[in-house]
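Only one protein chain is missing from this complex, and each of the others stays in its spot.
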Amino acid sequence: MIKVIISGFNGSMGQKAVNMVNSASDMQLVAGYNSIITDLDPKTYGLSDDVKVFNKLADINIEADIWIDFSVPSAVFENTKFAIEQGIRPVIGTSGMSEDQTSELKKLADSKELGGIIASNFGLSAVLMMKFAQVAAKYFSESEIVEKHHEDKIDAPSGTAMNTARLIYQARGKDQEQHSSEDPLHTRGGDYHGTKIHALRLPGFVADEEVIFGGVGETLTISQSTSDRESFMTGVKLAIHEVMKRNQLVIGLEQII
Amino acid sequence: MIKVIISGFNGSMGQKAVNMVNSASDMQLVAGYNSIITDLDPKTYGLSDDVKVFNKLADINIEADIWIDFSVPSAVFENTKFAIEQGIRPVIGTSGMSEDQTSELKKLADSKELGGIIASNFGLSAVLMMKFAQVAAKYFSESEIVEKHHEDKIDAPSGTAMNTARLIYQARGKDQEQHSSEDPLHTRGGDYHGTKIHALRLPGFVADEEVIFGGVGETLTISQSTSDRESFMTGVKLAIHEVMKRNQLVIGLEQII
Amino acid sequence: MIKVIISGFNGSMGQKAVNMVNSASDMQLVAGYNSIITDLDPKTYGLSDDVKVFNKLADINIEADIWIDFSVPSAVFENTKFAIEQGIRPVIGTSGMSEDQTSELKKLADSKELGGIIASNFGLSAVLMMKFAQVAAKYFSESEIVEKHHEDKIDAPSGTAMNTARLIYQARGKDQEQHSSEDPLHTRGGDYHGTKIHALRLPGFVADEEVIFGGVGETLTISQSTSDRESFMTGVKLAIHEVMKRNQLVIGLEQII
Partner (left out) sequence: MIKVIISGFNGSMGQKAVNMVNSASDMQLVAGYNSIITDLDPKTYGLSDDVKVFNKLADINIEADIWIDFSVPSAVFENTKFAIEQGIRPVIGTSGMSEDQTSELKKLADSKELGGIIASNFGLSAVLMMKFAQVAAKYFSESEIVEKHHEDKIDAPSGTAMNTARLIYQARGKDQEQHSSEDPLHTRGGDYHGTKIHALRLPGFVADEEVIFGGVGETLTISQSTSDRESFMTGVKLAIHEVMKRNQLVIGLEQII
């Protein structure tokens, strides 16, 4: 049995992680952690009696294999550092760490030969889309990205669209050639090293991403759609099994699939 | 039998019109016209012996019911005026006339109670898309348009995308509400009275248009794709039959479907 | 103010209807009805004090303009009949009535010159899709339908796909021509008077429907996607306003849009 601690266990994603662990036949939830709670009774949170609840890192004195983290940006670095120091493999879905911080954590885990993962996106469909886009970019010199999100998303483009554009640019190693065009309304959208990005914001959408490659007489489109962030748990589960076999910390789900 | 004259009969669209008329069981090609040709032998153009070929309007002295025009912008006004004066119903696919010119031609045809049509787009799928978008705009307050064309198209957005946006705006009678967003790369694309337009230019595409309406928990998408401009002939054929029953000149295929 | 009674007010759809009425500036919830509840205190259901709660039709003795029904198939006929007899305009989203029953109710409402609507689908995007498909079917002689639903949907095809096929067939007035094909795996899917229907069942989908029309060199696609049945409330709201102006009962949202 893989023993799991979940940091941020009573948040929205944390709850999904609790359900995932409880329904996995080879995992056991041993503890939940959240620094801002005061009630430490597991029943308050619908957890069984043998699950410990903590609100201080220093109090966590139990054996565990995996530290899942869906807490908050301000806490994730300290949490992860603590887990590694305790020899608990980190599976980190909380965003907000700087590159310096993730580097430091990777060094720490690698020196202890401890498997682990820090990933901003545990959605398999998004990560596979990005992987495939990287490959396709070698064979198609032109591509554009379209992403569709609900009207309340305030940032554009989405992180996934931006990452996809970045990976395409890296795979090509050069800017995409521009076609000159008359475009008084600026309908050609955003531009990242020549790859155009188009962001749609409409009610009725949750999160759709699409990357389109065009060549002479053919197009190749890779698209993914997320209707429920519960999808992340498929990736978290996969990561847990993979991390148990490894002795290094990896950055990004794409490193293990 | 409907007797047809085709102006611009030996151009790319003209040729498709010749084939359409020849394969229609209720139509007969009686003449072809093009001011810049010198050889007036029908066999030169693969036409049967009983088809007359002309290069001067003044020489056209035969009876006909329909004047199809796929010639050039500089000639279309004079051609259409001539047809109406001769009592030949115009079916005009050549672009380039000013609003004043089409108004004058409409007045002339209407005064003679002569049916006719001037249309920039004889593609049924595009015209139906625009009609449907006009209806949907009454029920959905938010929409965006995505159009995809080959990389050699130099203007953006496409005429169809622009017309669709215009019809949506007219149907609503007011600007679409804007969502504030952070968008450093300007990925939100073009804006026509609040309806965002996104123009993709990639090899492998011919001409695709898509209008997306979003409401709470649902989206409605109307899209059309043109792979061959021969599709215009379906619309021209439909227009010919309709024009034969009418006694006014209409502007736009949407007026008769 | 439009005074509204909601039958089935504490069910899943009923709750959405309560929220819709409460957030509409020109509507007032005056009562909730459900025959199987015993507690008649509005506070139990999160309703304000001035909303009456009933569990017997005979007890409902208050004035109202609209009777929204999202109850159960076994109750809807009696409920609707009661509403009409009281002069309350019915807006019925509960399915399960026979054609004879809806006919009887229509006769009753019409004889009293009472507006009303019985609709199996209050989703605007689905209803518009069907309306547009009916029009397109006149101009395109060939079409196919693809619908995608979650893996737990046990019936195929969906009701919307089936209704769309039926409307296309009625608009054409004849079977769609079949192309002969070798198809050992039967990949050409279902067949309704020549219109092929393809039903996909995969996790990750909620409810998508798509009707594709094909002609020489062009295709026209009308598609709709439902991510949340709250979308029905847009249609219910529209229906309420329309029903207030009418003096007949109509069957189907498509009759009023």
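For clarity, chains are labelled A, B and C in written order, and residue numbers in each chain start from 1.
Rule of thumb we're sticking to: a residue touches a chain if its C-beta (ideal position, glycine included) is under 8 Å from a C-beta of that chain, and two chains touch if they have at least 3 such contacts.
A quick note: this is a predicted structure, and the numbers were derived from the prediction, not measured.
K.L.:
Just list which of the chains on display the missing one touches.
P.N.:
Visible chains that the missing one touches: A, B, C.
K.L.:
I'm checking contacts with the chain that's been left out. Which of A:Ser7, A:Asn34, A:Gln176 or A:Ser225 qualifies?
P.N.:
A:Ser225
K.L.:
Among the options A:Gly123, A:Pro157 or A:Gly189, which residue touches the chain absent from this view?
P.N.:
Residue touching the chain left out of view: A:Gly123.
K.L.:
Which residue numbers on subunit A touch the omitted chain?
P.N.:
Residue positions of subunit A that touch the missing chain: 123-126, 128-129, 131-132, 135-136, 139-140, 213, 215-231, 233-234, 238, 257.
K.L.:
Mind listing the subunit B residues that contact the chain we can't see here?
P.N.:
Answer for subunit B: residues 125, 204-206, 225, 227, 231 touch the chain left out.
K.L.:
Taking the full complex into account, what residues of subunit C touch the chain not shown?
P.N.:
Contacting residues on subunit C, toward the hidden partner: 142-144, 146, 148, 151-157, 161, 179-183, 185-192, 196-205, 212-219.
FYI, only the chains that are shown with their structure count from here on.
K.L.:
For the sequence-identical pair subunit A and subunit C, determine the rotation angle of the Cα superposition and round it to the nearest 5 degrees.
P.N.:
180
K.L.:
Closest chain to the overall C-alpha centroid, by per-chain C-alpha centroid: which is it?
P.N.:
C
K.L.:
Could you work out how far the Cα centre of subunit A sits from that of subunit B, in whole Å?
P.N.:
Using C-alpha averages as centres, the distance is 48 Å.
K.L.:
Any idea how many Å lie between the Cα centroids of subunit A and subunit C?
P.N.:
About 39 Å separates the centre of subunit A from that of subunit C.
K.L.:
Touching at least two other chains at once: which residues of subunit C meet that condition?
P.N.:
Subunit C, residues with two or more chain partners: 125, 225, 227, 231.
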